[in-house]
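One protein chain omitted, others in place.
Naming follows writing order (A, B and C), and every chain is counted from residue 1.
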Amino acid sequence: MSQTAESSIGSLNPLDELNGLRLSQKALPLLEHVKAFIAQTVEPAYAEYLEAGKDHKDRWSFAPGQLEALQKAKDKAKEEGLWNFFLPDADTGEGLSNLDYAYIAVELGKNPLASEAMNCSAPDTGNMEVLERVGTPEQKQQWLEPLLAGEIRSAYAMTEPDVASSDARNIHTSAVRDGDDWVINGEKYYISGAGDPRCKILIAMVQTDPDAAGSGKHSQILIPTDTPGYEVLGPMEVFGHDHAPRGHMHIKFTDVRVPYSNVLLGEGRGFEISQVRLGPGRIHHCMRTIGKAEVALDLMVKRGMSRMAFGQPLAKLGGNLEKISRARIEIEAMRLMVLKAAKAMDVLGNKEARVWVSMVKAMVPEKACQIIDQAMQIHGATGVSQWSPLSGLYTDVRHLRYADGPDEVHHMVVGRHELSQH
Amino acid sequence: MSQTAESSIGSLNPLDELNGLRLSQKALPLLEHVKAFIAQTVEPAYAEYLEAGKDHKDRWSFAPGQLEALQKAKDKAKEEGLWNFFLPDADTGEGLSNLDYAYIAVELGKNPLASEAMNCSAPDTGNMEVLERVGTPEQKQQWLEPLLAGEIRSAYAMTEPDVASSDARNIHTSAVRDGDDWVINGEKYYISGAGDPRCKILIAMVQTDPDAAGSGKHSQILIPTDTPGYEVLGPMEVFGHDHAPRGHMHIKFTDVRVPYSNVLLGEGRGFEISQVRLGPGRIHHCMRTIGKAEVALDLMVKRGMSRMAFGQPLAKLGGNLEKISRARIEIEAMRLMVLKAAKAMDVLGNKEARVWVSMVKAMVPEKACQIIDQAMQIHGATGVSQWSPLSGLYTDVRHLRYADGPDEVHHMVVGRHELSQH
Amino acid sequence: MSQTAESSIGSLNPLDELNGLRLSQKALPLLEHVKAFIAQTVEPAYAEYLEAGKDHKDRWSFAPGQLEALQKAKDKAKEEGLWNFFLPDADTGEGLSNLDYAYIAVELGKNPLASEAMNCSAPDTGNMEVLERVGTPEQKQQWLEPLLAGEIRSAYAMTEPDVASSDARNIHTSAVRDGDDWVINGEKYYISGAGDPRCKILIAMVQTDPDAAGSGKHSQILIPTDTPGYEVLGPMEVFGHDHAPRGHMHIKFTDVRVPYSNVLLGEGRGFEISQVRLGPGRIHHCMRTIGKAEVALDLMVKRGMSRMAFGQPLAKLGGNLEKISRARIEIEAMRLMVLKAAKAMDVLGNKEARVWVSMVKAMVPEKACQIIDQAMQIHGATGVSQWSPLSGLYTDVRHLRYADGPDEVHHMVVGRHELSQH
Partner (left out) sequence: MSQTAESSIGSLNPLDELNGLRLSQKALPLLEHVKAFIAQTVEPAYAEYLEAGKDHKDRWSFAPGQLEALQKAKDKAKEEGLWNFFLPDADTGEGLSNLDYAYIAVELGKNPLASEAMNCSAPDTGNMEVLERVGTPEQKQQWLEPLLAGEIRSAYAMTEPDVASSDARNIHTSAVRDGDDWVINGEKYYISGAGDPRCKILIAMVQTDPDAAGSGKHSQILIPTDTPGYEVLGPMEVFGHDHAPRGHMHIKFTDVRVPYSNVLLGEGRGFEISQVRLGPGRIHHCMRTIGKAEVALDLMVKRGMSRMAFGQPLAKLGGNLEKISRARIEIEAMRLMVLKAAKAMDVLGNKEARVWVSMVKAMVPEKACQIIDQAMQIHGATGVSQWSPLSGLYTDVRHLRYADGPDEVHHMVVGRHELSQH
């Protein structure tokens, strides 16, 4: 296996399963169902959601009617069986392949409520997957079940303001054992979703043993958000967007005390858990990003065809047509790369496929930003305004260039792997 | 000697022989005075201003104490003679050369209150210059005088939401003569400063004769903001930033009626007035942008030296040092180009220098965006947050890529000029 | 079908055959055989070929022993059945799919003699395919048979020095009917392979009816190279390389007289024939180019690991590791795109797949040039010298950026297609 994994990059294994990038027959009905559900249920629900929120003053709560609109869609999704499909079957272990899920993720990326309506939204998916795989029965009962039921939401706390989190070994929020408890102190920021009043549980990467060797210094611990000493200091912005009410929160732990048994998998095994969640998470981000690049290109062409200057539609002026062509080419190249990385995870496992994942994580957000930026440019002032989804798309994708590992670290992974082949 | 050598890169030594494109002897005291005034007066005033605004709820008004802090600085500036220095002497016509002003503009660009404290902020400067040059005695008395005194503020209304304003002939807000009045109808957006409660007057580009030949269709008309039918529909955002309370406003004119004599220079001469204001305005934008790129590079280096990952400061990891080098090289190249364009305006006049102005307008914002973006990237999440000035700098500069003519139009001007030479 | 073709770009047809990019089971033995044959037979033959040519003075002939070395390899290929496999079976029409051929083409691209040893080298493949599809029995007997037997070689004459051939309608070498003959006058240049003493036949695009409508002005005509009035004026160079003795020749036709029956397919149908050959030809160029980019990256890594400066291997200095990472990512993205374009031709037919072909033709040579250029840079002076294959690879690939349609025209095709989707 590992031999295949290594040689799978930079050489042709033409018969290898890696090159079969088609959706599976069995996933087709699901994909079609998801698309229909988004069109028929999510889109109206989203319209209702926006309408309900229109004059709402308190940005950090939901307006009356908003959660109701969402809940209706969730109920319908459950009813139709479009629920938690990201998760492997608990008994058989069977589930959607990463490849099949990749095809679906692009659709989820096109509507802001789609993922949550089907209980497939980050970071809950990653948290549920981790709990499913490494949680104790008690942890599963307390947190996995309400998450699977869509009754609560969760967050994942990794990044810290005081250190370069790109090198995850720098993380230094401390958890010190005190009898049967952990006592946790430190700060985290850009904790997505922690502003949501429904967010009840956090998985936090903390340092449990500063003196341990290698990757053994860190652990992941469950922290209920109602624990004394847990404090949301405020929202972090992304280019002025705060994404209220879910937000990207700045959090402080002051002598936060949780039971020792809240550690996941075991003390010092924090980075092992990262392996479980990071591969799929990054791929899903990339696939949704392709959906966003598609939306941007679509808007670019529509604007380019409908606005006139100097006697021609903008799309035909100067280098605009070439920019449109390059955007299309890049999108198709990114799509194939993400499908291949997803397939690599299916065939080789998350660990062996990590170079593929780094390849797409380094490639996709950077190129997608360029495409969205060009789409903004062809829109003039409207492109950066609240009238267009483009600036929101841009900031979403821009923040991926450092989230889950900055581009630079992923290039380092890919570059070192390449050197190791020679 | 070595001290000079070191500081000669990345800073302005305007009198140094190095700068053949150098500041004039007579402008040196002014530049030094401006720098000292910013350090000693504006910076404390800005701190006071921020403090006063901290818990202010109504984003579209100033908080108690804010205008007072600003006014103190303005009074001091007047007292020290640092007031309206952008403007040529009314009697002698003498004033700062564009080249000298360019050196000062980079300093103004480094503090958000600096320009206004010395009554040199856009768009008032352009409006005052236009009134000074083409206003009637009555127009001067009513609007120029309070502007020169810093008692009111003003806006300039060009861009419209419904047409590609990159081709200014598309502008179609209409002004129809009705007896001794104009009756104005239409919409403008991204009207910077129109949210400021002190904004009392607007200069608007409008279409006065759809059937006129060539550039004669358009005129510029003074519209007091308290005229019935003048309505601010709301703020426009730039990537989520609304720059309240000055804002970039969306404005509607419904049967706005102003005296016929409010037309500037004469009916059908709107584009002639543009020639007066656009050259200097664009150059000043570019010079302030260089100041912003300097700030970004400074932050990039500081962060790169202070954060560690993988055992090294970020600045020495991977390609970061080369990015820093390229940023420095580009900044110096931009600086020389802007100085040369300013000098061209001094020597050749605004009209003949227009290709130089288009060259820098097409070059500077695009490259500065890249530099600021790289500075953000080295900061990780903090780079795009409200904790860093970088995302504000980015959006300021990004919006220049379409304001006052999008990059594409300026490249068209430069390209056509080049063809015309052969 | 055409509906599928249109929607195949920019949307996900996940179950569509288009996304099955694996080599077919039946092509696997052939691929393995080709790789083994190159290693065991072509490489020694090439070494012998180079040795034989070492002190040869007359660049425009083969040295004694060169053709013999090649012939031995050709005989062995025929014996082993590795011969003409690019061509569909004459009786059944069956042959390698474009997808399967794409996998093989990358191997052919790695050794300069590999294609010819197996009688699969351009432009003979295209010429044979055209003759096979549209040739008369007489044309087949006279030209196709010796080509299939590897006894003669051929050329394809399109580009002209006097007009912008990027717009093929500009071609104006004239063929005028005179009784049972065509009389041909004009100049062609960059006619690859026409310097080879074995080149006996040329297919030329000529203008037969300047007054015809649409694409009916042009025809393709067979011109034997021993026809009176056919004159090779000399070799054209590519950055100083002349690729003797095959060369890229400059050719003049002076009252060249060939039988009327030498027209292929029919008068005025020149562009129809282009459709037959251009799709596959462009794909094959791109796939071989990927092989070349692989060679460049391999050399880049080897050099980067073996040379030291400032105490480290070059590969670890500055941004070099990131450049290596980006090269690997681009190569994999290009590979998938070419496979997808090949598959599109298999599934949709050459005409419907043309947008995919333009996408890869616009993408691959440009990016491959950048990769080879970076490989040269890491080699220092040796990189551009005759000691390294890199400058040869660069010029081969650089010339593809205008051959068979310049990048700009392919972007125009892709851009227009995108507009047509909205």
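We adopt the following convention: a contact is a pair of C-beta atoms (placed from the backbone, for glycine too) under 8 Å apart; a residue touches a chain by one contact, two chains touch by 3 or more.
Note that the structure is a prediction, hence the values are computed from the model and not measured.
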| item | value |
| --- | --- |
| Chain not shown: contacting residue from B:Glu116, B:Glu129, B:Asp242 or B:Glu408 | B:Glu408 |
| Among A:Asp75, A:Asp209, A:Asp298 or A:Glu322, residue touching the chain not depicted | A:Glu322 |
| Identified contact with the non-displayed chain, of C:Asn98, C:Thr159, C:Ser325 or C:Ser358 | C:Thr159 |
| Where the missing chain touches chain B, by residue | 1-2, 4-10, 16-22, 99, 297-298, 301-302, 304-305, 315, 321-322, 324-326, 328-329, 332-334, 336-337, 339-340, 343-344, 347-349, 352-353, 355-356, 359, 362-363, 408, 410-422 |
| Where the unshown chain meets chain A, residue by residue | 318-319, 321-322 |
| Footprint left on chain C by the chain that the document does not show | 159, 161, 163-167, 170, 189-190, 236-242, 307-310, 314, 317-320, 377, 380-387, 391-392, 394-395, 398-399, 401-403, 406-408, 411-412 |
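Here, only the chains that are shown with their structure count from here on.
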| item | value |
| --- | --- |
| Proportion of interface numbers common to chain A and chain B (over half same, under half different) | same |
| Most central chain, Cα average position | A |
| Separation of mean Cα positions, chain C and chain B [Å, integer] | 54 |
| Chain centre separation in whole Å, for chain C relative to chain A (CA means) | 43 |
| Chain centre separation (chain A, chain B; CA means) in Å | 38 |
| Residues of chain B touching at least two other chains | 318-319 |
